[in-house]
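Structure first, then comments.
Of the protein chains in this complex, one is absent; all others appear in place.
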Amino acid sequence: MVDEKNLRDKAKEVLERDDVRRLIGWARGTYGYESAPVVLKDASEVDKLIFDPTCVQNPASFITLEEKKPVPRGQEPDTRKVAVLVKGCDSRAIVQQLVEKAYDREGVIVLGVPCTGVVDRRKAAKMFGDTSEPVEISEEGDKYVLTVNGEKKEAPKAELVADKCLRCRYPNPLVYDMLVADEVEKWADDEFADVDEFAGQTPEEKWKFWEEQFSKCIRCYSCRNVCPMCYCVECVVTKQKPQWTRRATDISENTAYHIQRAWHLAGRCIECMECQRVCPVDIPIMTLNRKLTRDVKEMFEYEPGVDVEAEPLLACYNPQDPEEYIM
Amino acid sequence: MGDFKFAKDKMAEVIGALKDYQVLAPKAVGDVLRFQPVEDPAQVSLDYPNTNVPPKELMFPETETLFKYRVGQTDIEPEVPDASARRLIFGIRPCDALAYTIVDKLYAWDFPDPYYQKRREATVLFGFACSEPAANCFCPSMGGGPASEKGLDALMFDVGDTIYVKTLTDKGEEAAKAMGLEAAGEAQMKAADAQEKEALAKIKRTLDHSGIPEKLPSLYDHTMWERFSDRCLSCGICTFLCPTCHCFDIQDEMEGFDGRRARMWDTCMFSEYTLHTSGHNPRPTRKERTRNRISHKYSYFPEKFDVIACVGCGRCINYCPVNIDLLDILEDVKKAEVKEAKTA
Amino acid sequence: MSEEFEPNIVAFLCNWCSYAGADLAGTSRMHYLPNIKIIRVMCSGRVNPLFLVNALQQGADGVLISGCHPGDCHYLEGNYFARRRFMLMRKLLEHVGVDPGRVNMSWVSASEGAKFKEVIDETVAMAKEAGPMDQFRRRQLNW
Partner (left out) sequence: MMDESNPYLPYIARIEDAWYETPVGDRAVKTFKVNFVDDKVWDTWSHRPGNCAMVGRLGIGESMFCISSSPTEKGYLRFSIMNSGGKVTNALHELEAGDTITVRGPLGNSFPMEEWEGKNIVSIGGGIGQAPLRPVINYVRANKAKYGDLKVLYGARTSDLHCFKGEFDEYREEGTACHLAIDVEEKDWPHFVGFVPDLLMEVAPKPENTIAVTCGPPILIKFVTQNLEKLGFKAEQIYTTLEERMKCGIGKCGRCNVGSLYVCKDGPVFDYATLKTIPEAFA
């Protein structure tokens, strides 16, 4: 369990430093089963910070989401650091961003939060209904205790926990400057059973599934924007010259978009599942990423986001790489 | 206008009787509801809080051809929808119908938009009163309500085994006749009244928007926007799923020698929305874009058209993945001191 | 009526080996199938996997990427990068339901005119088996 007082004290300590510009963490949401990501700029605000199983979002996304205006002539750019609270899965995003040299390691202060799983709001809403009040959730043994509209409710952890946590192999942050709680023990492993199950279908069955899913897409690009690895300044799908993907929403362009999105995460996806969580039309986007994760692991024995010293997968090669289908 | 009813288990027959109309009703793909043409009337169900994607897409489709052409030729074929092809939206929620009346004003303003207007003319709106409002509904604060009649041609109430239909316009009356409905009695009307009161009581969230339209312009430089924009993803969920958001992009597409000019949904939350060719962007960061979204809905639109471009459907709150809560922002707007420190 | 389906194949050939191999096949008067539309690129490593998706969108029934044999790349390592990319892209497309026979890769050197003919024949045969690509082709959808 994370002691919120300790978390806030550490955050305060960091925010009081002169060389820190902002701290990204979680605060209580305004309603429902999810917290709200929050960017603090002043030590006086640290009481807003929380950590509990509602903290599903990946704060690492918000490091690269910040748009910097051009610095006016005669002024110095603000080089102060960004502090960020991360769970184990979120920390992999930072590792991968560092692997890709998205920013300097010195530019960020990572406060690691060992995590024992977060709640999937969709599962919780199905079980306990919608609520216009924020729900507090605490973990007691293998149960979650929720306060929904003032009433205490209980549910087995396994039924509410997010899918990503069911196969979490990195509950403890992989990169950090300080931990705000003691490390926890790993409780799960990833056998890629979901990938195998899907891959067992015929091409017709697969396409029938994706045709239905992709045609739902409204191209709001939230899956792209929330992704901590999608930090290009100009995205290929919105590029006009040349225009690879058209803005029209039809099955052709939507499919092309989703293939491109998944492809650009090949060997980079760190499985925080944010893309799938944010989708307003419930497209199981991670099914594509999971397939690539598995293939990358099998073919190239590579796992993104675990080793800061690693080279990006597609920026390196091994002469012995598999080439079974090449004529 | 008239009061009618039909038995719930006769719904397929009632919809099937609408031979002269294309009937559109909510259809689920997985957990996601959208209005789609009814293929099998037996599949229509009225058991839902509201559709994920608002029915604005029926008047203003995600992608819509404006006209077609062929390379090297100078004739242009407009693709204006046929106003005589009648459609009936079965089960539209009162908030979404109210949204049409707001967007109507924009599309009727000076250069009337034939694409939107033709579709709108051809469509009959059969509303469905809410008995179980969702957690983030606040329609009564925006001039609507769970059984608001604004913009509707008929309003249905689910009263036990029966659906009570109250027709509100000639268009609605005509459709009700085509459905072959029987007359409703006192009992259904009373039940409907009771249901409306009950539903109203279930709506928890409220907004007092008085003063907001006048105050917003003075908060142009205010730091409060950053409190929300710092966690904004710059995605299009809030605007694409908003029943009153109406912005679009126009692009040309070529397929061999055939071409079309089409318009598609666009959103002020994307940075490329306002990006000039020169690279200059008048709204370069999420702060300006968030401010523009709220200001447009709550200040610029009412300034031009005398009505706030929001109906309180709660979709932008429900689907925002980072909990940017419209009501939260507006509470901050009300609290903000105009003199508060400007941004550095 | 039942005309046999003739697939459209877009082939990205590297300038130094495969394109020269195709040239050799031609000058040697070998007869290879005419279904292929060649796009000459400087190196197989230049082929962005998006080209492949875009080709399938624009009416290709199959795509072939061909470069120098591993170790023979004019730019030393371009084909190694290409190999990684297309191994993964093929798997991804397969997961979406695209017949893997539509995505082919080969190593053809400048002296392998005969191999080039074989590769083309095989690619066309596989695309024929997969049938017309109509899954996410642009067909003036919603026009």
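In this document, chain identifiers A, B and C correspond to the written order of the chains, with residue numbering beginning at 1 in each.
Simple rule for what comes next: contacts are C-beta pairs under 8 Å (C-beta built on N, C-alpha and C of every residue); 3 or more make two chains touch, one makes a residue touch a chain.
Being a predicted model, the structure only gives us computed values, none of them experimental.
Contact with the undisplayed chain is limited, among B:G2, B:G16, B:P41 or B:G259, to B:G259.
Checked against the full complex, the one of B:C268, B:I294, B:C316 or B:L330 touching the unshown chain is B:C268.
Shown as candidates are B:S84, B:S210 or B:S278; the residue that touches the absent chain is B:S278. Across the entire complex, the residue among B:A12, B:L46, B:C247 or B:V307 in touch with the chain not shown is B:C247. Of the residues in chain B, those that touch the hidden partner chain are 66-67, 69, 71, 74, 76, 78, 80, 106-107, 109-115, 217, 220-221, 246-252, 254, 259, 261, 263, 266, 268, 273-278, 280, 282-283, 288, 292, 296, 299-300, 303-304.
In this text, only the chains that are shown with their structure count from here on.
By number of C-beta pairs in contact, A-C leads when B-C and A-C are compared.
Here the spacing of chain A and chain B, counted between their Cα centres, is 31 Å. Inter-chain spacing, taken between the CA centroids of chain B and chain C, is 46 Å. Touching two or more other chains at once are residues 138-139, 142 of chain C.
Counting partner chains per residue, chain A shows two or more touched chains at residues 248, 250. Note for the complex: chain A touches chain B at residues 22, 29-32, 34-39, 57, 61-62, 65-67, 69, 122, 130-133, 212, 216, 218-222, 224-226, 238, 246-250, 274, 277-278, 280-282. The touching residues of chain A, when paired with chain C in their complex, are 198-199, 203-211, 214, 236, 244, 248, 250-253, 255-256, 258-260, 262-263, 266-267, 287-288, 291-292, 295-296, 299-300, 313-314, 317-319, 321-323, 325-327. By the touch criterion stated above, chain B contacts chain C in their complex at residues 61, 63-65, 68, 255, 258, 260.
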